[in-house]
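Can you read through this structure? Questions will come right after.
Missing here: one protein chain of the complex. Every other protein chain is in place.
What follows is chain A.
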Amino acid sequence: MAMQFYASPEQIMRDRSELARKGIARGRSAVVLSYAGGVLFVAENLSSALHKVSEIYDRIGFAAVGRYNEFENLRRAGVRMADLNGLSYDRRDVTGLALANSYAQILGAIFTEQSKPFEVEICVAEVGATPDDDSLYRNTYDGSVTDEPGRMAMGGQAEAISGVLKANHRPDMSLGEAVKVAVQALGSVGGEGGAARTIAANQLEVAVLDRHRVGRTFRRITGAALTALLDGDAAGESAAEGDRAQTPTTPTEEGHKPTTSAGSADLEDKPGDKSDT
């Protein structure tokens, strides 16, 4: 019979943390930031169908990095919690803070009780009336939750990206400026020999929570509108403002089939070959 070796609780937790941190750091990054017109999400994502950024409720959005199946599970849970609360009480009673707390409970329980922690990091963002009223919550794999000051980066080389973001971000930026700052921050790492790189529009997933809309404020910025924003075209901003009743984009409409999953494929990347993305 095999011998059972003793491992101290500290050691077990350290091992789990290390596993989760390594998993998260291997993936591609995402940034979330406040700008004058709302909250902007930008994630590096090769797939157009498997999202890292999505809508939770009227004024609440979700961004995640790490393992796709794990954060997708949490996203669905968030939509369920929000819809249940909104139906039981009122749409105004669904808040980002409550959701971030629930995620903290779920992630904390998984971290301590399961043999493998979730290799994910999540941002719950709620858009307010002004950039100062926006709230961004960072939920990490061990169940901790932190309130971020108007901008945050997760996944990959998050600290380096945060540094660039902090240097360039202002809460009163326009959408065009905000997208440029976010893409510049994402591209500041991972180039040849640690240099900056350019990220093409089809490798980005961009969405906003539009401060000035009533009802559901989340919308994706894709295709020509995104390219125009990245090129710094003023027309891009008005195109990106979009229509009230926008058709949710389906993968078939996008024209290109997903070839890789959003998160899991990232995890299989070797740290060295980032330069080709």
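Here, contacts are C-beta pairs under 8 Å (C-beta built on N, C-alpha and C of every residue); 3 or more make two chains touch, one makes a residue touch a chain; residues count from 1.
We adopt the following convention: contacts and distances are computed from a predicted model.
**Q** Out of "Xanthine dehydrogenase YagT iron-sulfur-binding subunit", "Sulfurtransferase complex subunit TusD", "Branched-chain amino acid ABC transporter permease" or "Proteasome subunit beta", what name does the UniProt record list for the absent chain?
**A** Matching the unshown chain against "Xanthine dehydrogenase YagT iron-sulfur-binding subunit", "Sulfurtransferase complex subunit TusD", "Branched-chain amino acid ABC transporter permease" or "Proteasome subunit beta" yields "Proteasome subunit beta".
**Q** Quick one: which of A:Ser17, A:Asn73 or A:Thr227 touches the chain that's been left out?
**A** That would be A:Asn73, which touches the missing chain.
**Q** Which of A:Arg26, A:His51 or A:Arg151 touches the chain that is not shown?
**A** A:His51
**Q** Under the stated touch rule, tell me which residues of chain A contact the chain that is not displayed.
**A** 49, 51, 54-56, 73-74, 76-81, 83-84, 86-88, 102, 106, 216, 243-250
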